[in-house]
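Excluded from the complex is one protein chain; the other protein chains are retained at their positions.
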Amino acid sequence: MDRPIRVLVAKPGLDGHDRGAKVIARAFRDAGMEVIYTGLRQTPEQIVEAAIQEDVDVVALSILSGAHNTLLPKVVQLLKEKGAGDKLVVGGGVIPPDDIPYLKSQGIAEIFTPGTPTSESIEFIKSHVRVEA
Amino acid sequence: MLSKDEIDKIKRAREEWEEKSVSKTISRFPERKPKFATDSGIVVKRVYTPEDLQGQDYLNDIGFPGEYPYTRGVQPTMYRGRFWTMRQYAGFGDAEESNVRYKYLLSQGQTGLSIAFDLPTQIGYDSDHPLAEGEVGKVGVAISSLADMEVLFDGIPLDKVSTSMTINAPAAILLAMYIAVAEKQGVPMDKLDGTIQNDILKEYVARGTYIFPPAPSMRLITDIFEFCSKNVPNWNTISISGYHIREAGATAVQEVAFTLADGIAYVDAAIKAGLDVDEFAPRLSFFFNAHNNLFQEVAKFRAARRLWAKIMKERFNAKNPKSWQLRFHTQTGGSTLTAQQPDNNIVRVTLQALEAVLGGTQSLHTNSRDEALSLPTEDSVRIALRTQQIIAYESGAADTVDPLAGSYYVEALTDEIEKRAMEYIKKIDDLGGAPKAIEKGYIQKEIQDAAYEYQKAVESGEIVVVGMNKFQIEEEPPKNLLKVDPAVAEKQKARLARLKSERDNNRVKEALSGVEKAAKGEENLMPYIIEAVKAYATLGEVCDVLRSVFGVYQESVIL
Partner (left out) sequence: MDIKKGIIDGDRIALAKLITMAEDGKKEAMDIIKELYHRTGNAYLIGITGPPGVGKSTLTAKLARAYSGLGKKIGIIACDPTSPYTGGAILGDRIRMQELFTDPNIFIRSMGSRGHLGGLSRGTRVAVRIMDIFGMDYIFIETVGVGQSEVEIADTADTTIMVLAPGLGDDIQAMKAGIMEIGDIFVVNKADREGAEKTAREIDTMLDFNEKSTWRPKVIMTVAQDNKGINDVLHAIEEHMKYIKDSGIFASKRKEHIKEEILELATQNIMSEIMTGLSKEELLGIVDKVAKREIDPYSASIDIIKPIKGGIQK
């Protein structure tokens, strides 16, 4: 595939801890991806609209506020409702292990918890993304 | 200070030692790495000697505890008089639940309260706002009105405890609520003791819970300075915070430099607003991070104290010695905690807490072992508190003042951190001060670069994180993590609805228009905000009025 993977890095929820989001955005860039970074305090509606307009392959959501069980599934659900359910949705942040099975059942492809090397997230995306060559 | 002859003698002896012993040993057992450095990139030598302290003048540069430049501490007897305040940051769910946790912590020997607010509260939304969905009571307690605040402090005498509130953009409103609760308890303003974080500049660069643009935010802050200097004299009106800057990925040097640069900006703003420096400067307090590198962190605290003393005395011509003193709260480094083998975090926190004590902190929060996974459980919080108590009562570390002074290494590190921080501050001055440097994205970019470098070093294995990138084990997912009751949000919404139907809505309307008028003009906002919260205007209502007058901040990101 000769075109770069397009990723939306977004922060749903109200927390301002964007160290992880910014580090992962840079790591994705350095792995040859086109990263659309949308900043703090994004509602699921805003995230989904951006994902559609930018026609990204991947939606990467970083959240440390504890509202993941509410907000992450909502992003997936809205994407489906709007006919953009083909995008790979992944999440990262302080997310208790207990919540991960639920999030996966709601369509989040993978959850990356603290300490995950960026290379692991990059590998996951490269092997799971659906990009027509 | 040694004479030049004596130093030369030591130098010659060292060179001989290096030639003979060291090279012989290295030829057989090479050192672990070609170069040793702290996590802030300060090169660490094999050994430190009096040579490293050549320029140092004991009386001028180090001196005695409680005396300028306060390198050794801000009080003459430090912990021989009284231990630091053990203050665990806590709060979750609704006011009732948090009130129970506070009473528990006080009964366990904690000596001050530290209130964590949920995110909607921190950015000025009531619990029933659409943006609050999923966030109510999650990272702290939900406070939407004075009614909630009354429940939060029910049965806690506000003239007996000191209360620290981690609140920034809407600090004026929460302080107003605190004052109103105290009044109901019969405690006058001048008997109140505590701190509001109130540090908006670091919100723009590191923590993200801003509301208004910089100029009106600075005005709110100076209004608080002025109001408190007259009415709440024992209140720490700001806690200028490096903690979050470090958490965002800054180095120790950047933590000191950017925090003090923010401090300079606040002092400038207050002077510009017509306040006398010695009126408000004694109430400025600081908040630092205790990270992993033991000696560097101790040196960092000492360097920050000395640097601030010089800034206040020489740059701002403060006359009151209290204005020169950098008093600070410390929290152990949240980002150093690992989700893997979480019990290891207890050990990390112990070392970090020791750094804070050796560095002369005024108060301390120790993180709980499970915080990389979720909010801490009661058991974990107790262990964290016990960690402080063991250091205080068993280790002996608190029995003499500044025990590491005179260590060639620690003194050299102290000098080095001060020097490097000063270089950053000069650079920020050249850019026009901290607010300008933030607007240009300079500070954010420096922090992001450091964060990215750190991440790469961890991934390459250059930096070892035990249990995470080395010494890993297969482990079961941890059990018994704290869950916030999802019913909290509904309970809060119902409470708000009831409040809005029961209060005197005419009085609310009038009080809010008073706030609006004051915001548009130049009068001090505090009395109007106090009037509004007493009328049970909600946090969201007061913030909406201020948003309509001040506008909202738009994040600027340069990646």
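Lettered A and B in written order, each chain numbered from 1.
By our rule, contacts are C-beta pairs under 8 Å (C-beta built on N, C-alpha and C of every residue); 3 or more make two chains touch, one makes a residue touch a chain.
For clarity, every value in this text was computed on a predicted model and none was experimentally measured.
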item	value
Among A:14, A:31 or A:60, the residue in touch with the chain that has been omitted	A:31
Sites on subunit B contacted by the missing partner chain, in the whole complex	213, 440-441, 551, 554-559
Residues belonging to subunit A that touch the chain removed from view	3-4, 6, 25-26, 28-39, 42, 45-46, 49-50, 52-55, 82-84
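Throughout what follows, only the chains that are shown with their structure count from here on.
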item	value
Distance between chain centroids, defined by C-alpha means - subunit A, subunit B (Å)	30
Of all residues in subunit A, those that touch subunit B in their complex	13-19, 22-23, 25-27, 29, 37, 39-41, 43, 65-71, 94, 96-98, 113-115, 117-119
Residues of subunit B touching subunit A in the complex	119-120, 122-123, 130-135, 138-139, 203, 206-210, 247-249, 335, 337-340, 372-375, 448, 451-452, 455, 458-459, 465, 468-469, 477-478, 481, 484, 555, 557, 559
